[in-house]
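Here the complex is missing a single protein chain, while all its other protein chains stay put.
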Amino acid sequence: MARLIANTPCAGLLPKTIGSVSLSEVDAGVVTLVAPFNGQQKAVSDALKSAIGVGFVAPNRCVGTSPRVMWCGMGQALVMGVDCPDLPAQCVDHSDAWAIVRIDGAGADAVLARLTPIDLRASVFKKGHTARTLIGHMTGGITRLGAQSFEVMVMRSMAATLVHELVQAAENMDARAGLSA
Amino acid sequence: MGYSALKIFKEGLFGQKGWKPVWRNPEPKAEYDVIIIGGGGHGLSTAYYLAKEHGITNVAVLEKGYLGGGNVGRNTTIVRANYALPGNSEFYSHSLKLWEGMEQDLNYNTMMSQRGVINLFHSDGQRDAFARRGNAMINQGDDAILLDRDGVRDLVPLIDFDNVRFPIYGGLYHPRGGTARHDAVAWGYARGADQRGVDLIQNCEVTGIDIEGGVVKGVQTSRGAIRAKKVAIVVAGRSSQVAEMAGMRLPIESHILQAFVTEGIKPILDQVISFGMGHFYISQSDKGGLVFGGDLDFYASYAARGNLPMMEHVMEAGMTLMPSIAKARVLRSWGGIMDMSSDGSPIIDKTETEGLYLNCGWCYGGFKAVPGSGFSYAHLIAKDMHHEPASQFRLDRFRTGRGLMDEEGTGSQHNLH
Amino acid sequence: MRIAGKGLNAGGAPVSFSFDGTIYEGREGDTLAAALLANDVRLVGRSFKYHRPRGILTAGSEEPNALVTLGTHAAQDPNIRATTQELYDGLAARSQNAWPSLKRDAMAVNDLMSPFLSAGFYYKTFMWPKSFWEKVYEPIIRRAAGLGAISGVTNEDTYEKAFAHCDVLVIGAGPAGLMAALVAAQAGADVILADEDSRMGGRLLAETYSVDGREGADWAADIVARLMAMDNVRLMTRTTITGAYDQGTFGALERVTHHTAATQAPRECFWRIVAKRSILCAGALERPIAFPNNDRPGIMTAGAVRAYLNRWGVAPGKSVTIFANNDDAHRTAVDLVEAGVKVAGVIDSRADVQALGDYPIFTNGKVVGTKGRLGLESITVQHSGGTRDIRTDCLAMSGGWNPTVHLTCHMNGRPTWNDDILSFVPTDGAIPDMTVAGAARGVFSTHGCLEDGIAAARAVVDTLGLDAVAVDTPSADDSAYRIEPLWQVEGKGRKWLDFQNDVHVKDIKLAAQENFRSVEHMKRYTTQGMATDQGKNSNVAALAVLADATGRGIPETGTTTFRPPYAPVSIAAMGAGAQGHGFAPERHMTSHQATLDRGAPMIEAGLWYRPSYFPKQGETTWLESCNREVGMVRNTVGICDVSTLGKIDIQGPDAAAFLDFVYCNTFSTLKEYRVRYGLMLREDGHVMDDGTTARLGANHYVMTTTTAAAGQVMKHLDWVSQALRPDLDVRFASVTEQWAQFAVAGPKSRDLLNTVLDADIDGESWPFMACGDVSIGGIVGRLFRISFSGEHAYEVSVPARFGASLFRQLCAQAEAMGGGVYGMEALNVLRIEKGFITHSEIHGRVSAFDIGFGRMVSQKKDCIGNAASQRPGLLEAEREQLVGFKPVDKAEKLTAGAHLFVEGADAVRLNDQGYVTSVCHSPTLGHDLALGFLRDGANRHGETVMMVDHLRGVKTLCEVCHPVFFDPDNTRAKETSNG
């Protein structure tokens, strides 16, 4: 008879504060990957709306706070922070699949600009926008939570690399801040 | 005119006035025995061997631009015979032997430098795959040595053995491999062919191939129609366009391969190093520039220029493998158009049109093949029989699945070889 | 010589630096070149081929001569342009390519030999005797190679890369660029203004022009201040746009800390800038004139002389002469006279020109010779009035200005010849969405540049749907640019073109004489334009000389193309972040830490790290540990983390039909809660991957892939579903990261599981190839009764957060039962003993037929690879087929990578019968085993063949056998007892 103890992906690596930015691990709670079957997108959306108050989301969007629904690829979204109702869709438990790191503080966007090729300008990538893209050499997601506040997610097994790259980028930014003109 | 140290001394005394043109600028004749379409390395060596080995000198090489302006003028100059599969093995072995006698044969210094090629491996599995390849090389009569980690360290101290992302387990060392001065190879063959009476015709673009009743009759060019008994296509990245003039559709997709050279620095690297996990290879030219490259840009293209993602990937591979070259500065980058075949190996064959021959599919390995390709192609054109070392380079292997030479084991997708 | 009170940095604090060990004093704001000239240092380097003395030629990044090395050990940085290197306290520069000293350079003997070292001479000799090239000639040539040296020590500096996005990228911050940026920004566009200089203003910093009635430099400073105050503008100084790429992508190099002593900040940053539009305002570069011995230290471009005088308050000479074919000559004279520097004469090749100030002028003039071994002492002038020698220590020359067209050539655009300015100008549309303004397109007056910058920006913002705010063009000089052709001056002595590579007019003529008439041939034959400046100073003049030598006009002669980068970029900058382990992400299993704690050496499996073996006290070799671990699994029980295998959750009404299409065998017939082995082909009929797939419900499967092919298979499934079978209603998602999965293998595996599962299992409820949910400490997990070892075995998985915890408990239990944890080495032995294949066998060239699974390719249905797998060439008996090998003499060893021959046959290609793919020493059977491929192998079991490994000197006679060596009936894996 075993007793299992849980570990988070970034255990022992975070939180950290470097210059003006801070990095912290996010526990998104129960996460379910939802992929509606052919022709079921509306049905799924309606069922979600009535069950958790948020419907299925458009590409590149993240709606709600907790619970929230985050688009995560063609015909797929993550239902986060709540048990997922029965749906005419593929529903897969992803609660343990991701390492999620939050980055806050002045220059957070500049730190991410060292790692991702997407256009992070506030006029283009707004609060509630999410993108599937590259973070360094890792495939993952970036979501804007606020003016200088983002959430970055990659595969759980890459948590150490993600933290390392975010820290390196933040340290470079911090060192630049100390330079004379 | 023969070249020699004495001649250079004489010309030095008399102000270099005596040097003659390395080749003529002939006007196209009305008819030739053989027309070679393409004045790159392979086309020029084909012309040279047609004249030298088979006494066929009523030959024209038609070049759209300038001689040697294709991939022979824009590559990383690596020469080697380290293939695993039958078909490739004997061909590159023969080609390397021709390299070894080239300078005396051509009376032209192509600076063939047998400084050794080392292919690094990063796991037991890769070691065994390289061992298989090395044994195939020795079975073929070529040279191969399986180096362990320390063996590599002794030869290439520049490598960061302690921190490289994919650890160095060892390397397959091919001492007879090396580099050569790429332009000189084209010029040497051009000069040799011209001296034997071959017409090298630049700025002459082929616009059509004349075929009557299944037999080739000649070509249409930007400088008029030219009749020929035999027509040989050897145009690398442009193979599909020229073959289409004869109604052929080839198992070829044209792709970009970038290469890079740094500012000249004092010698630090003696061999040619290939870093498999990083798709990175590097050597240092006699002028001091680090010459290196990586994988294809991967999208079909005729632009002869690349984009940043692959460029950065190549630099990143260099930084993990040998971070001591960090401060060498990239001076120039360029791209060549690679005729990627769907098993990664070449085609030297007849076509369904009588008198029309095809030589293509060299992917990014064409430079080291220049002598062998010309020699075997000339043999096929002259005798209408395959030259033994190139007898596996058949066009029908894709349809039948017989004798595929997929060295990378990546299948029929052209850009994965 | 410094002129008191002169220069933009007149008030700058003194800065101490050294050159070749001598300490000098410079001034804050100086470049190294300015500071050296201020200290009357003229000799700064040696040329590449002839080691001729070299001085400072320019005041910019195009400098071909004044290249120095900074730093030592890991920080050693060669080929630094003294003309752009900003001075800082303690900067220590060293000259290059000279031995024993810059003044007395032994290799200068090459120059005496030069009559015999003409262009391309090396192609004509060094051929005899054959063996001498590598042994004698090449080593000598290589020793002479290169200018600077790198240390060969592992880099210790930080470099970084970053991305930036904008609406309008303005390249160059001279008068045109400043106005363009201002207009675009005022219209509301997001603007990036980049300039390679430390201070924005371009030529305005080097000239004495006024703009809007004020000093040009002050005017520029005001515009910069206004731009800085706007939050839609990003100013990037010390940033060179290095390349133009597709869809508005640009590469850029920012020299972050080159101007300071070492700091923690990145030394350089390589930017990827994406711009909707770009405006090229890169200005123009002045070209030298090819006259006899035009390369002595002290001879520099006229524009550079003005820059040193006006920006840094430095007179490059005490008695300056000027030689030109255009009006710039006179501006240089006027500025010098103004500053109280003696102008010994202006030699103007034109007839109808007057002096603009108090200095002697020689019309129809030419400089036909110069004197001074290590620095200019005098020149010989021919002019309307005859010939005379003039003593001078600085000659300012101007052959005219070349627009900086380079970036417009990066996408294969060819510039256009313009006869008015006798140079090339950019061709419209050479770079999509790029507009060229100012001197970069041949507009040379200050007023013209300001106006052009405004006009360009107005047009650009219009295409972005923005409205430009009206701005008046500031008042500024608008005098016309007058020039007459002057490419070379006849006379005794070499007329240098490429100062660094030592290419002179005669070399170009020799190339033409030998029929290297095409520009590319000339360039490659003479090395003209291939030095570190990439021909920025010399290409146009060399082209003119070639045109003349071949009797063609310049346009017909052609142009050489300019390739990226515009200025050299360090490998470290473009490869930033990759040093050490940064090259690729690292993937860790949940058992990673526990595995390290147990002292297991890690090996890479793709991006993953997996344990090789788990050494126990007293074990001295990996083989000891491996043998013990194998025995453990065969006799008791072993634990292995197998989480790295790809796991794909597949659901939908058509899930079964989809699997039938992607696998060559059938899955629609698989019962629920059962597992089946599947073989996946590529469309070309060769094996792509294999693995087991479990059916968890009518419309629910979980597929496993090999670790190596997980990504490829996922992409393949996406392809098949989206492109080939959109009619099938199926969805799939990777769950590789969701589950931590462990193999529990061995006779005691069930007993062990029953110590951790909430409810016991037995052989009836969990027969071989069964699967389903289980509960562990109240956590829902999954159990699969599958075996990659041939033993009675399971794979148990739990949500990844519990992986580390379950692993520790499984290991503890296993050890308590006399078993333990095992690594890749043991796993490999176990699978070879059972003849299970991995990517060592399915290496991309094998068909299902080759591995004995030909009948698995169901002909009852279509599937990926079905048609191509039936090509005759993939089904022929003489193909190499999978077999096993045992040494006839059990003591002999086998090696992977060896080839196979008929006994007695020579080990040569023509006799090659096949090869060995996997080898292990089997502690179970007590001898080596091998898997491999042998011609017609399926029909040759029982034969003996010779295994030859030349590389390792091994030659072993082997018996060919079935690939399954151990428990061929699979009774152990299938055991059903409930004990």
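Order as written gives the chain letters A, B and C; numbering starts at 1 within each chain.
Note that in this section contacts are C-beta pairs under 8 Å (C-beta built on N, C-alpha and C of every residue); 3 or more make two chains touch, one makes a residue touch a chain.
The rule is short, and it goes like this: contacts and distances are computed from a predicted model.
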The complex's invisible chain, by UniProt name, from "Heme exporter protein D", "Simple sugar transport system permease protein", "NADH-quinone oxidoreductase subunit M" or "Sarcosine oxidase subunit delta": "Sarcosine oxidase subunit delta"
Missing chain: touched chains present in the view: A, B, C
Candidates C:249, C:561 or C:911 - the one touching the absent chain: C:249
Contact partner of the left-out chain, one of C:724, C:816 or C:877: C:724
Contact with the hidden chain (one of B:135, B:240, B:324 or B:345): B:240
Contact set of chain C toward the excluded chain (per top definition): 245-249, 272, 274, 411, 432, 683-684, 715, 718-719, 721-724, 726, 862, 866-868, 871
Missing-chain contacts mapped onto chain B: 238, 240-241, 244, 249-254, 298-303, 307, 309, 342, 398-400, 412-415
Absent-chain interface as seen on chain A, which is shown: 59-60, 73-74, 76, 117-118, 131-134, 139
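Here, only the chains that are shown with their structure count from here on.
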Centroid distance [mean C-alpha coordinates] between chain B and chain A, Å: 48
Of all residues in chain C, those that touch chain A in their complex: 158, 160-165, 190, 256-257, 260, 263-266, 272, 274, 577, 582, 584-590, 608, 649, 651-653, 729, 731-739, 755-758, 776-777, 779, 798-806, 809
For the chain A and chain C complex, residues of the former touching the latter: 1-9, 33, 35, 37-38, 75-76, 89-90, 92-98, 110, 113-114, 116-121, 123-124, 136-138, 155-161, 165, 168-169, 172, 175-176, 178-180
Chain C-facing residues of chain B, complex: 3-5, 7-9, 11-13, 15-16, 19-25, 65-67, 69, 73, 86, 89-90, 101, 103-104, 107-115, 122-123, 125, 127-136, 138-141, 144-146, 157-158, 160, 163-167, 181, 183-184, 187-188, 202, 262-268, 278, 284-289, 303-305, 307-308, 311-312, 314-320, 323-334, 397, 399-404, 406, 408-412
